[in-house]
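One protein chain omitted, others in place.
After this line comes chain A, so read on.
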Amino acid sequence: MAPEAILSHLHRADGSATYTHNGYCVIGAVNGPIEVQRRDEMPEEATVEVNVRPAVGVGSPKERHLETLLHNTLRSIILTRSIPRTLVQITLQVRSLPEEEISTGVNTTLTLLPHILHTALLALLSASIPLSTVLTSTLIAIPSAPNARPATPLVSPTAPELLRAKPIRSVHVFAFAGDGRMLLNESDGVFSFEEWDEAAEAAEEVCCKEEGGVGLGEGVDVDGKEGTNLEIWLREVVKRKVELEQRWKSAR
(Lines give C-alpha, C1' and ligand atoms only; values in the text may rest on other atoms or scores of the structure.)
Protein backbone atom coordinates (compact mmCIF):
# COMPACT_ATOMS: atom_id res chain seq x y z
CA MET A 1 0.00 0.00 0.00
CA ALA A 2 1.29 3.42 -0.90
CA PRO A 3 1.22 6.03 1.84
CA GLU A 4 -1.55 8.61 1.95
CA ALA A 5 -0.80 12.29 2.26
CA ILE A 6 -2.93 15.39 2.76
CA LEU A 7 -1.13 18.69 2.28
CA SER A 8 -1.80 22.21 3.62
CA HIS A 9 -4.87 21.41 5.69
CA LEU A 10 -4.08 23.51 8.78
CA HIS A 11 -4.95 27.20 8.81
CA ARG A 12 -2.41 28.72 11.16
CA ALA A 13 0.79 26.94 10.14
CA ASP A 14 2.67 28.00 7.00
CA GLY A 15 2.80 24.45 5.78
CA SER A 16 1.23 21.26 7.01
CA ALA A 17 0.80 17.63 6.09
CA THR A 18 -0.93 14.56 7.41
CA TYR A 19 0.71 11.31 6.49
CA THR A 20 -0.89 7.89 6.93
CA HIS A 21 0.86 4.60 6.22
CA ASN A 22 0.66 1.09 7.68
CA GLY A 23 -1.36 2.26 10.69
CA TYR A 24 0.95 5.15 11.49
CA CYS A 25 -0.56 8.61 11.28
CA VAL A 26 1.55 11.72 11.79
CA ILE A 27 0.54 15.36 11.51
CA GLY A 28 3.33 17.75 10.58
CA ALA A 29 3.39 21.54 10.57
CA VAL A 30 6.10 23.92 9.44
CA ASN A 31 6.40 27.58 10.32
CA GLY A 32 9.06 29.40 8.43
CA PRO A 33 11.01 31.35 7.65
CA ILE A 34 10.11 33.25 10.83
CA GLU A 35 11.90 35.47 13.30
CA VAL A 36 14.51 33.62 15.30
CA GLN A 37 15.42 34.12 18.91
CA ARG A 38 18.62 36.01 19.48
CA ARG A 39 20.45 33.11 21.14
CA ASP A 40 19.60 30.73 18.26
CA GLU A 41 20.34 33.15 15.47
CA MET A 42 23.07 32.17 13.03
CA PRO A 43 24.57 34.90 10.82
CA GLU A 44 24.92 32.84 7.66
CA GLU A 45 22.23 30.21 7.80
CA ALA A 46 18.74 29.47 9.02
CA THR A 47 18.11 27.71 12.30
CA VAL A 48 16.11 24.52 12.05
CA GLU A 49 14.01 23.51 15.03
CA VAL A 50 12.32 20.12 15.21
CA ASN A 51 9.67 19.17 17.75
CA VAL A 52 8.40 15.62 17.89
CA ARG A 53 5.38 15.06 20.09
CA PRO A 54 4.24 11.57 21.01
CA ALA A 55 0.61 10.43 20.78
CA VAL A 56 0.51 9.70 24.49
CA GLY A 57 2.34 11.53 27.23
CA VAL A 58 5.01 14.17 27.09
CA GLY A 59 8.29 13.94 25.21
CA SER A 60 10.86 11.43 26.43
CA PRO A 61 14.48 10.74 25.42
CA LYS A 62 13.08 8.70 22.51
CA GLU A 63 11.50 11.82 21.04
CA ARG A 64 14.67 13.84 21.68
CA HIS A 65 16.67 11.20 19.80
CA LEU A 66 14.25 11.34 16.87
CA GLU A 67 14.50 15.13 16.90
CA THR A 68 18.29 14.97 16.68
CA LEU A 69 18.20 12.53 13.77
CA LEU A 70 15.59 14.62 11.96
CA HIS A 71 17.41 17.85 12.64
CA ASN A 72 20.64 16.59 11.12
CA THR A 73 18.94 15.06 8.09
CA LEU A 74 16.65 17.98 7.31
CA ARG A 75 19.34 20.57 7.82
CA SER A 76 21.29 18.92 5.04
CA ILE A 77 18.43 19.22 2.55
CA ILE A 78 17.02 22.63 3.51
CA LEU A 79 18.88 25.44 1.75
CA THR A 80 19.60 27.13 5.06
CA ARG A 81 22.12 29.50 3.51
CA SER A 82 19.52 31.11 1.26
CA ILE A 83 17.40 32.19 4.24
CA PRO A 84 19.98 33.28 6.83
CA ARG A 85 19.03 34.62 10.29
CA THR A 86 15.61 33.00 10.23
CA LEU A 87 13.96 30.04 11.88
CA VAL A 88 12.31 27.04 10.28
CA GLN A 89 10.16 25.43 12.92
CA ILE A 90 8.99 21.88 12.29
CA THR A 91 6.43 20.30 14.60
CA LEU A 92 5.46 16.67 14.24
CA GLN A 93 2.57 15.27 16.17
CA VAL A 94 2.17 11.51 16.19
CA ARG A 95 -1.56 10.92 15.95
CA SER A 96 -1.82 7.16 16.04
CA LEU A 97 0.38 4.10 16.06
CA PRO A 98 -0.59 0.57 15.08
CA GLU A 99 -1.95 -1.50 17.94
CA GLU A 100 0.70 -4.18 17.68
CA GLU A 101 3.62 -1.73 17.80
CA ILE A 102 4.69 -2.38 21.37
CA SER A 103 4.64 -6.16 21.07
CA THR A 104 6.79 -6.41 17.92
CA GLY A 105 9.95 -6.34 20.00
CA VAL A 106 11.89 -4.03 17.69
CA ASN A 107 13.15 -0.55 18.39
CA THR A 108 10.09 1.70 18.11
CA THR A 109 12.26 4.71 17.29
CA LEU A 110 13.33 3.09 14.05
CA THR A 111 9.86 1.91 13.02
CA LEU A 112 8.54 5.45 13.43
CA LEU A 113 11.50 7.20 11.79
CA PRO A 114 10.65 6.75 8.06
CA HIS A 115 7.08 7.96 8.62
CA ILE A 116 8.22 10.98 10.56
CA LEU A 117 10.82 11.82 7.89
CA HIS A 118 8.21 11.68 5.15
CA THR A 119 5.79 13.83 7.14
CA ALA A 120 8.47 16.44 7.77
CA LEU A 121 9.41 16.54 4.11
CA LEU A 122 5.79 16.89 2.97
CA ALA A 123 5.21 19.69 5.47
CA LEU A 124 8.36 21.45 4.23
CA LEU A 125 7.15 21.11 0.64
CA SER A 126 3.77 22.46 1.65
CA ALA A 127 5.41 25.47 3.33
CA SER A 128 7.54 26.06 0.19
CA ILE A 129 10.78 26.11 2.15
CA PRO A 130 13.74 26.08 -0.28
CA LEU A 131 15.10 22.55 -0.46
CA SER A 132 18.15 21.23 -2.28
CA THR A 133 16.59 17.81 -2.80
CA VAL A 134 13.79 15.58 -1.60
CA LEU A 135 14.14 12.41 0.41
CA THR A 136 12.51 9.02 0.57
CA SER A 137 12.96 6.63 3.41
CA THR A 138 12.09 3.07 4.30
CA LEU A 139 12.41 0.44 6.98
CA ILE A 140 14.08 -2.92 6.38
CA ALA A 141 13.77 -5.72 8.90
CA ILE A 142 15.85 -8.88 8.81
CA PRO A 143 14.26 -11.76 10.70
CA SER A 144 16.49 -14.38 12.23
CA ALA A 145 16.57 -17.49 10.08
CA PRO A 146 16.02 -20.85 11.81
CA ASN A 147 18.47 -22.72 9.59
CA ALA A 148 21.68 -21.77 7.90
CA ARG A 149 20.18 -20.10 4.83
CA PRO A 150 20.00 -16.34 5.03
CA ALA A 151 16.62 -14.80 5.79
CA THR A 152 14.96 -12.60 3.21
CA PRO A 153 14.71 -9.02 4.43
CA LEU A 154 11.22 -7.59 4.99
CA VAL A 155 10.77 -4.34 3.09
CA SER A 156 8.68 -1.68 4.79
CA PRO A 157 6.89 -4.24 6.98
CA THR A 158 3.64 -3.48 8.78
CA ALA A 159 3.42 -4.05 12.52
CA PRO A 160 1.47 -7.34 12.18
CA GLU A 161 4.07 -8.57 9.68
CA LEU A 162 6.84 -7.79 12.16
CA LEU A 163 4.90 -9.58 14.86
CA ARG A 164 4.57 -12.67 12.69
CA ALA A 165 8.25 -12.62 11.70
CA LYS A 166 9.38 -12.46 15.33
CA PRO A 167 12.20 -12.66 16.41
CA ILE A 168 13.69 -9.89 14.27
CA ARG A 169 17.48 -9.90 14.24
CA SER A 170 18.08 -6.40 12.97
CA VAL A 171 16.20 -3.40 11.63
CA HIS A 172 17.58 -0.72 9.34
CA VAL A 173 16.25 2.65 8.29
CA PHE A 174 17.59 4.17 5.11
CA ALA A 175 16.85 7.56 3.61
CA PHE A 176 17.85 8.50 0.10
CA ALA A 177 18.09 11.89 -1.55
CA GLY A 178 16.43 12.62 -4.87
CA ASP A 179 19.66 11.83 -6.77
CA GLY A 180 19.94 8.43 -5.12
CA ARG A 181 22.63 9.26 -2.56
CA MET A 182 22.18 7.87 0.92
CA LEU A 183 21.22 10.54 3.43
CA LEU A 184 20.63 8.62 6.59
CA ASN A 185 21.20 5.14 7.93
CA GLU A 186 20.18 3.93 11.35
CA SER A 187 20.59 0.28 12.20
CA ASP A 188 19.79 -1.70 15.28
CA GLY A 189 20.53 -5.34 16.16
CA VAL A 190 23.05 -7.93 15.07
CA PHE A 191 23.97 -8.08 11.40
CA SER A 192 26.90 -8.77 9.13
CA PHE A 193 28.20 -6.39 6.52
CA GLU A 194 26.72 -8.54 3.76
CA GLU A 195 23.32 -8.37 5.37
CA TRP A 196 23.59 -4.61 5.66
CA ASP A 197 24.57 -4.40 2.02
CA GLU A 198 21.59 -6.47 1.00
CA ALA A 199 19.27 -4.34 3.14
CA ALA A 200 20.66 -1.15 1.65
CA GLU A 201 20.11 -2.48 -1.83
CA ALA A 202 16.54 -3.50 -1.03
CA ALA A 203 15.87 -0.08 0.44
CA GLU A 204 17.30 1.70 -2.57
CA GLU A 205 15.05 -0.37 -4.79
CA VAL A 206 11.95 0.73 -2.88
CA CYS A 207 12.98 4.34 -2.53
CA CYS A 208 14.44 5.47 -5.79
CA LYS A 209 15.15 2.72 -8.37
CA GLU A 210 14.27 4.11 -11.76
CA GLU A 211 12.71 1.13 -13.50
CA GLY A 212 12.15 -2.53 -12.86
CA GLY A 213 11.93 -1.81 -9.17
CA VAL A 214 10.05 -4.26 -7.02
CA GLY A 215 8.25 -1.45 -5.19
CA LEU A 216 6.13 -1.36 -2.10
CA GLY A 217 3.36 -3.52 -3.51
CA GLU A 218 5.82 -6.45 -3.75
CA GLY A 219 4.63 -7.24 -7.25
CA VAL A 220 1.02 -7.39 -6.09
CA ASP A 221 -1.17 -5.17 -8.19
CA VAL A 222 -2.89 -2.56 -6.04
CA ASP A 223 -6.06 -1.27 -7.71
CA GLY A 224 -4.79 -2.51 -11.04
CA LYS A 225 -1.73 -0.27 -10.81
CA GLU A 226 1.75 -1.63 -10.61
CA GLY A 227 3.49 -1.23 -7.29
CA THR A 228 5.22 2.13 -7.46
CA ASN A 229 8.35 3.14 -5.65
CA LEU A 230 8.44 5.93 -3.12
CA GLU A 231 9.98 8.51 -5.38
CA ILE A 232 7.18 8.11 -7.92
CA TRP A 233 4.68 8.39 -5.07
CA LEU A 234 6.35 11.59 -3.89
CA ARG A 235 6.28 13.01 -7.41
CA GLU A 236 2.56 12.27 -7.58
CA VAL A 237 1.96 14.11 -4.30
CA VAL A 238 3.93 17.14 -5.43
CA LYS A 239 2.22 17.07 -8.81
CA ARG A 240 -1.18 17.22 -7.15
CA LYS A 241 -0.01 20.09 -4.94
CA VAL A 242 1.31 22.11 -7.87
CA GLU A 243 -1.82 21.44 -9.89
CA LEU A 244 -3.94 22.72 -7.04
CA GLU A 245 -1.80 25.82 -6.63
CA GLN A 246 -1.75 26.58 -10.36
CA ARG A 247 -5.45 26.00 -10.93
CA TRP A 248 -6.03 29.75 -11.33
CA LYS A 249 -3.72 29.63 -14.31
CA SER A 250 -5.14 26.59 -16.04
CA ALA A 251 -8.79 27.58 -15.55
CA ARG A 252 -10.37 29.18 -18.58
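Keep in mind that, in the parts below, contacts are C-beta pairs under 8 Å (C-beta built on N, C-alpha and C of every residue); 3 or more make two chains touch, one makes a residue touch a chain; residues count from 1.
Note that in this section contacts and distances are computed from a predicted model.
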| item | value |
| --- | --- |
| Listed names "Rab escort protein 1", "Glutamate cysteine ligase regulatory subunit", "Bola-like protein" or "Exosome complex component RRP45", with the criterion being the UniProt name of the chain not displayed | "Exosome complex component RRP45" |
| Which of A:73, A:91, A:138 or A:156 contacts the chain that the document leaves out | A:91 |
| Options A:34, A:145 or A:244, residue touching the unrepresented chain | A:34 |
| Residues belonging to chain A that touch the chain removed from view | 10-13, 16, 27, 29, 31, 34-35, 37, 51, 53, 55-58, 89, 91, 93, 95-96, 99 |
